[in-house]
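Single-structure report; data block below.
Here the complex is missing one protein chain, while the rest keep their positions.
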Amino acid sequence: MTAAASSARPALRDHLVARAFRTKTGAIAGGWLVLLALAAIFAHVLTPYEYDVQQLSAAYSPPSLSHWLGTDEFGRDLLTRILYGARISLSVSVISIGLSVLAGMVLGAAAGYFGGRLDRMITTVIDLSWSFPEILVALILVAIIGPGVTGTMVAITVAYLAQFARLTRAQVMAIKSETFIEAASGLGASHRHILFRHLLPNAITPVLVSGMLATGDAIILEATLGFFGLGAQPPTPSWGAMMSSGTALLFKAPWIIIFPGLAAAITVVSINLFGDALIAGLDVRSRPRTE
Amino acid sequence: MADATNLLVIDRLTKRFDSGAGLFAPRRSMTAVRDVSLAVSRGSVVGVVGESGCGKSTLARLVLRLLEPTQGTVHFDGIDLGKLAPRDLRKARRRMQMVFQDPYSSLDPRFTIEQVVGEPFTVQGEVLAPGRIAELLDQVGLAGEIARSYPHQLSGGQRQRVGVARALALRPDLLVLDEPTASLDVSIQAQIIKLLQDLKRDLGLTYLFISHDLGLVRYFCDRIIVMYLGAVVEELPSPSTEPRHPYTRALLDSTFSPDPGKRRHLASLTGEIPSAFNLPKGCAFAARCSRASSRCLSERPSLTMHASGHRAACFHPIADDEKEPS
Partner (left out) sequence: MGLLEVDRLSVGIGRLTLLEEIAFEVDRGEILGLVGESGSGKSLTALAIAGLLPLIGARVTAGAIRFDNTDLTRLDESRLRKFRGRRIAFITQNPMTALDPLQPIGEQVDVVARLHLGLTADVARSRTIEILTQLRIPEAATIYRQYPHQLSGGMKQRVVIAMALAGEPDLIVADEPTTALDVTVQAQIIHLLTSLVRERGLALVLITHDMGVVAQCCDRVAVLYAGRLAEQQGVNALFATPAHPYTHALIDCIPKDGMARDSLTGIAGSVPSVAHFPPGCRFHPRCIGRQSVCETNVPGATALPGGVVSCHFPLNGDQRHG
């Protein structure tokens, strides 16, 4: 039984991601994300520069062979700072969306499965936070917690929670009325068995895909907070903060704002395209009949 | 104190559903099953037949305690299921299982067939003997290779066989069959009925068979319960018993015989089943009944015994010497 379970599960998941990679857009978008992630992880090996060592003599250098993307007002290599910035942008958005999905699923599943007063309580809170724009929720939270990486992560986690909780709740409620849930309780299954073996596995895929898409939004939200100086604090590079310092130098050294902006834009678009490719390959039931 | 003859005894079972009062909607309640009593003797097949809204599926769920009754009791092998603690109810569920109508939605699409048939063992914390899955699949006429397939890769008939295999996994005594063939083609329906007959003979099972098809029920069942709008209107001791209740008669006349020589030229029944909210005061069938009198509109008939085991709830039952309308 367990052997069968573990052999069947990864086969399915490989299938989904592998199929997304097999489409043209999926391959390009996914390729960029993998490349960026690797470059961020190995940034310290890839570039000869440090992200925080100032070299004022080289300030405002346009792109050249020694500084591929130019330098900023302190003479720091922009490519290096973008790669280190990717560490912050990617890890902050992925971790906080991950936490957000997790918490949203717990709340949504509890509300959808148990119903009643618990459902009304959770739904009311969720609907309330849903009625504010994410940026507003995030700004309020950062104002309370204080600027920095931790504050940004908490802010993003909470800002997107409502979305995942609502989606999970709707999924769980729809699946709850399927006969196979009734069949499981007829076998004598516990709430835990029904929730973790039937409801969540069937509800999880759309939630994960929407989490994937929200990661793109979270990168922008992180950049926005950084732009306002509320994200990672200097000298730690973040794409938002880099763009913010570039605004004043828009005409003198446009590369300072353009390249971090491009990095963010390409990454967000890639995430969205890859998410779409995932959605296209989502339906497990599209596999052929064997007779 | 186990009952020697009856495996299942249902006594005055009632289920009322309340639709929650909304901001603008008043609270309404609907009695899906009203005062139903019946007994199923060991090794027999009892059929419950009726049209949509007659409460037959709710009854099936009440028997298996998938729903809590509003009133009344269900005794299984002498045990009052309503008095069991959750842990004991789980144990009791090993002995009574259900086969569902829709073989498409009754199997989790993410489970392999092996996992579906193995689930009863997981749930009951029982060790799955090697080869047991293959044995169960073989019992319902499926090849062992199917174990690694997913439900969507199987045909409707194959899926329903999987549903039967899952129900048999823990060696139950009672199967509640909720329209197990209603969504299948006739050729497959006949296959599944044959399978159920063979299993009953080989394993000594007892069946409660829910269906809308009186022709099928008369073929398959030993005793027949006819329901209309939540209540039992007639109980036939054998499939060949001539009905006394006009509704059973109408149901029989509406069952088209596959014999062009026996055509019926009149629809025997006009009108349709009224809403289960706002039931009439008298006999629920009176509005559609050609025999209805003023008494039928004001007073609700109760089940009365006509012959041994033959009960009908009607003030003007069809007499023996009456000719059936043609």
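Labels for the chains are A and B, by order of writing; each one numbers its residues from 1.
As a working rule, a contact is a pair of C-beta atoms (placed from the backbone, for glycine too) under 8 Å apart; a residue touches a chain by one contact, two chains touch by 3 or more.
This one's a predicted model, so the numbers in the text were calculated from it and none came from an experiment.
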### Query
With respect to the chain omitted from the figure, which of B:Phe76, B:Tyr150, B:Tyr207 or B:Phe220 is a touching residue?
B:Phe220
### Query
With respect to the chain omitted from the figure, which of B:Thr5, B:Ser257 or B:Ser293 is a touching residue?
B:Ser257
### Message
Suppose we count only contacts with the excluded chain; which residues of chain B make the list?
### Response
51-52, 155-158, 185-194, 197, 212-216, 218-220, 240, 250-251, 253-261, 263-270, 272-273
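Quick note on the criterion: only the chains that are shown with their structure count from here on.
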### Query
For chain A and chain B, what's the span in angstrom between their mean Cα positions?
50
#### Entry: Complex contact set, residues of chain A against chain B
1, 4-5, 8, 12, 178-180, 182-190, 193, 197-198, 201-202, 284-285, 287-291
### Interface residues, chain B side, partner chain A - complex
61, 64, 66, 89-91, 93-94, 97-98, 100-102, 105-110, 112, 114-115, 118-124, 128, 147-150, 152-155, 163, 166, 170
